[in-house]
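Missing here is one protein chain; the remaining ones are kept as they sit in the complex.
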Amino acid sequence: MSIFNPTRRGLIQTGVVAGAGLALPTYLRADAHSGFTNAPTGDTVTLGFNVPQTGPYADEGADELRAFQLAVEHLNGEGDGGMLQTFSSKALEGNGIMGKKVQYVSGDTQTKSDAARASAKSMIEKDGAIMISGGSSSGVAVAVQGLCQEAGVIFMAGLTHSNDTTGKDKKANGFRHFFNAYMSAAALAPVLKQLYGEDRAAYHLTADYTWGWTQQESIQAATEALGWSTVNDVRTPLAATDFSSYIAPVLNSGADVLILNHYGGNMVNSLTNAVQFGLRDKQVNGKNFEIVVPLYSELMARGAGENITGIVGSQNWDWKLENEKGARYAGTNAFVQSFGEKYGFPPSQAAQTCYAQTLLYADAVARGGSFNPCAVGEALAGFEFDGLGNGPTLYRADDHQCFKDVVVVRGKENPENEYDLVEIVEVTPAEQVTYPTDHPMFAGGDLGECNPGA
Amino acid sequence: MLGLEKRDTLLLIVVACLVTFAPILLNPFPADSSMAQFNAGYPDLMQRFVIFGIFAIGFNILFGLTGYLSFGHAAFLGVGSYSAVWMMKLLTMNVIPAIALSVIVAGLFSVLIGYVSLRRSGIYFSILTLAFAQMSFNLAYSVLTPITNGETGLQITLNDPRILDGAGAPSYPNLFGAQMNEATTLFFGGWSFTFSVGYYLCAVIMLISFYLAIRIFRSPFGMMLRAVKSNQQRMNYTGLNTKPYTLAAFVISGMYAGLAGGLLASMDPLAGAERMQWTASGEVVLMTILGGAGTLIGPVLGAGFIKYFENIFSKINKATLEGWFAFMPDGIEEFFVAIIYPFVGKGWHLTLGLLFMMVVIFLPGGLVEGGQRIGKMFRRRDRKSSDAELSAAQQRQVPPAE
Amino acid sequence: MGILEVKNVGKRFGGLQALSNVNLTVEENSVHAIIGPNGAGKSTLLNCLVGKLIPDTGSVMFDGQSVLGRKPYEINQMGISRVFQTPEIFADLTVMENMLIPCFAKRDGSFRMHALESMMNEKDIVGKAEHMLEEMKLIDKRAMHAAAMSRGDKRRLEIAMCLAQDPRLLLLDEPTAGMARADTNNTIDLLKQIKEERNITIAIIEHDMHVVFSLAERITVLAQGTPLVEDTPDKIKGHPKVKEAYLGETQAA
Partner (left out) sequence: MDAILLQLLNGLDKGSAYALIALGLTLIFGTLGVVNFAHGAIFMIGSFCAVTLSKIFALSHKAAEPSGKDFLGNPKYDDVLYITEWFGEDIGNWMIDWSVPLAILFAIPIMLLIGYIMERGLIKHFYKRPHADQILVTFGLAIVLQEVIKYFYGANPIPTASPEALRGSFDFGVLIGFEPNAIIYPVWRLVYFAFSALIIGAVFAFLQFTTFGMVVRAGMADRETVGLLGINIDKRFTIMFGIAAAVAGLAGVMYAPINSPNYHMGMDFLVLSFVVVVVGGMGSLPGAVLAGFLLGIVESFASMNEIKAIIPGIDQIIIYVVAIVILLTRPRGLMGRKGVMEE
């Protein structure tokens, strides 16, 4: 199983066995050397799905897990095949991955980098997982990505939006399908200009940790490029539940737009608080006061209820995309269909990214012809594909980031049900959100060499 | 032997044997069987068992002996981790300097916090320690990000200076070249047992820590600490200054926490801010009480118990359950899966909460008392065995002096 | 000059003058009793002697050194031991451990970091503790939890713990309060025995006149926070002021 370094194995083996006072009978043998960590030996292959199951993001984690289960079914040829029908690459045949039946193990990240790493380690060390996926925060994604790099397995990031994941903390063994803070800002900027004009003064409330900072930095740069001014940027404690003392001064600050660089529970509470203060009913500088939430989480938006009405934000994907924006987003309906049939409600963007990542991994193995992380990495790097619901997409080789269209959404006036909270305002094409590899917001990192482990 | 009385020597030997053979003992089920889910004998979890064991042993020196309930000990663990990772970033990947620094820094930090907090007792002391730890956590998560790398946690990178390491030095924490993640797996029929370098380093350090804890418990100093818990007034009127005794205990336990933090970072070079959160401090309190505060082995058992649930029960998902009950007829299978499912996977917290309540209701002395009750059933009224553990467990039930 | 010199001590609690102008001299190797009705300030005075309270005015000298401003443990290390009204022992520890602690305190002072030393190497201390227990006839209870002992045994243990430090002044705060007559008599005998066998000064605060007159060599009567008279037991017995202060309580005793 988990032999990370072959060179010293002999030494350790004798040391430990002698230390334990055991002779080594002939029927005991060390693991066959396969060239990479957790090489699947039997007729099955194990994937590790590491999602938050406790804590504030448990529901998002549950949705990710549903998508993973669905992807495993489709890979093994069960169900209707979902996006496998629309996926541009046809390397997958519905017989598992390279003929090996796909099994999975799941774990709880608790949305803490420590716990997430412990859980991922147990998948690698105990269950022999060859790929780890999932997660719902950038801290966790970066921590687990680092672990996978060291251990020599592939990490297919789940929901992680910080620039750092494929910026300064990028790793050769890690891949991100989800979009990032820069892309959110770049996608939102033209829409904001169109909706609210060029002469606006923005007030930022920013969650005081790395994701919040990169989000704030990105959106500030993008809005200032439009001609907006930035009145203030206030950092709010992560643990804050009541944002009233941060929101109270906003109306008097001269700002006419409030940008909430918050996610999840923070976003629900700060948005709810802002609406309570009546900000949306006010006029400042002769304009209607507006609120912007750069990163939408549909699941959490439910928690804010009707407070999200008319609030603009961005998403990686939305389940109505193909219906409203046409066949460019093929795959969306196929996925929504099979997810909806199985679970009774439409999938979230977290579910979509996790599903797509699983398929992308399996496809790369099939195309590369090996489970070896280096072969998989090579197959994924620079891979152009379509039919996974986001339109034509590129997995850029330089930083392992996917480049695709970004959906700009707005809270619906009269939602029909709790899954239909947002309407699609615009889809910003991939070219507009693409940035050069050496963009300063992504500087400082190094992919390094791919690590196949043992 | 080793300056210990016979029964303590015996305890130490038993613990040493358990720790040495843990990779085998914790993997009782064949790797391919459906029960393999319950195997805990993989390096990461075994390392956590012994590391959190060290943490709890140290905490028990403060809480179990003096009765001072610190709600901020995770801060020392976190500080230890950060120190260790910084050492590995700046100097060398060898774990010895990293661990040494983490113990020293945690010790200094605990002198500072202990000196201030110990000016109060009881719940006022608890809240002071909690306040210091929460401050550390909040700052580490946000404004101290340049030092702590905030939310993500401090990691080692390829371009760290590491001035003592040459070009060919290992890029992973190691002990004079033996990397912590090296392991060898032995197959024995359907069973597989993984022996890892990291685990055995932790195990050796844990045994040393445990040995030192026994020495402290049995020393005149340990007796003084118990006397502090029992009656501070009498201490004062017996010419003893309680403050340096409690401070010494606080610093020792802080250093144990730092050691645990340093080891965590050595096994897996990442230091996350959550390690300092109040929930982490609360966890070690729970470990100690659950196992049996004031007993030698209790905190280690408590630590193992909680970590086992966190890592094993959280990984049981619906598919696993369906696998177990697959032999049953469909309707009954679904019934069993439906009954058990809320308690595993995402419901592992529920199971843990219920077990906390059960243990404290039925075993007032913690898990140690449970062990003793089982032991008694076999021993048949062996009254003479005036077990130190038992007496410690009983002490906790003696009502306070009039 | 006595071993304990109290001069002009006064103490106020808010509006209450608990002590005023207290002068008291305890001669070396004597048994000195301080008596007085409830609320006379006996306990306040005692607390001023051991460092629990700091008097507002006056001075307290022990063996030529001021005790004022010193912490209780420092005063103890100077040679003053205190026995409490309700026995203050280490209830969660065994009898033997209770005995060991003052022995260590006597030898090692107020703090010593003997964290890695073994009790097995402390033969002298253990021997001394055992000797004290034997003397106090508690040796067969050595492994018992102190909390489980009878009240009389707890009192003996507390006295033994104080004596183990070889104090020069032993302060007793109503040592027989709440005891049955038989236990009271035992305690009187014990204290007499201690007086005879040891080179020690005893100051005793007592309510029970039987105890006072059986033991004391000199008596100070305290009333309303100030000493009324100080004299030998015989003189005190018939003193009109004392009778007045106690209003017949002497008869009851």
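When the chains are written out, they are named A, B and C in that same order, and each has its own residue count from 1.
Simple rule for what comes next: a residue touches a chain if its C-beta (ideal position, glycine included) is under 8 Å from a C-beta of that chain, and two chains touch if they have at least 3 such contacts.
Keep in mind the model is a prediction, meaning the values are calculated, not measured.
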item: Omitted chain's touching partners, listed by label; value: A, B
item: Candidate in contact with the missing chain, chosen from A:P190, A:P237, A:G310 or A:P392; value: A:P237
item: Listed residues B:M223, B:A280, B:A293 or B:V337, member touching the removed chain; value: B:A293
item: Touch criterion as defined above, residue of B:T20, B:N39, B:S110 or B:Q134 at the omitted chain; value: B:Q134
item: Option touching the unshown chain, where B:L69, B:I216, B:M235 or B:V300 are the choices; value: B:L69
item: Sole contact to the chain not displayed, among A:E324, A:E341 or A:E384; value: A:E341
item: Chain not shown, touching residues in subunit A; value: 55-59, 62, 208, 232, 234-237, 239, 241-242, 244-246, 248-249, 251-252, 265, 268-269, 272-273, 276-278, 281-282, 299-300, 302-307, 319-320, 336-337, 340-341, 346, 419-420
item: Contact set of subunit B toward the excluded chain (per top definition); value: 63, 67, 69, 116, 119-124, 126-128, 130-132, 134-135, 138-139, 142-143, 278-279, 282, 285-286, 289-290, 293, 342, 347, 349-350, 352-357, 359-361, 364, 396, 399-400
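We take it that only the chains that are shown with their structure count from here on.
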item: Central chain of the complex, centres being mean CA coordinates; value: B
item: Chain pair bearing the highest count of C-beta contacts; value: A-B
item: Distance between the centres, which are taken as Cα means, of subunit C and subunit A, whole angstrom; value: 74
item: Centre-of-Cα separation between subunit B and subunit A, whole angstrom; value: 33
item: Shared-contact residues (touching 2 or more other chains) in subunit A; value: none
item: Shared-contact residues (touching 2 or more other chains) in subunit B; value: none
item: Subunit B - residues contacting subunit A, complex; value: 20-21, 39, 42-45, 48, 138, 141-143, 145, 149-153, 155, 157-159, 172, 177-179, 181-189, 192, 194-195, 197, 200, 268, 270, 272, 274-275, 310-311, 314-315, 317, 319, 345-346, 348-349
item: Touch list for subunit B against partner subunit C, complex; value: 3-5, 212, 215-216, 218-224, 226-227, 229-231, 233-242, 244-245, 248, 252, 386, 395, 398-402
item: Of subunit C, residues touching subunit B in the complex; value: 50, 71-74, 76-77, 81-82, 84, 86, 88-93, 97, 100-102, 104-106, 109-120, 122, 125, 143, 145, 147, 161, 165
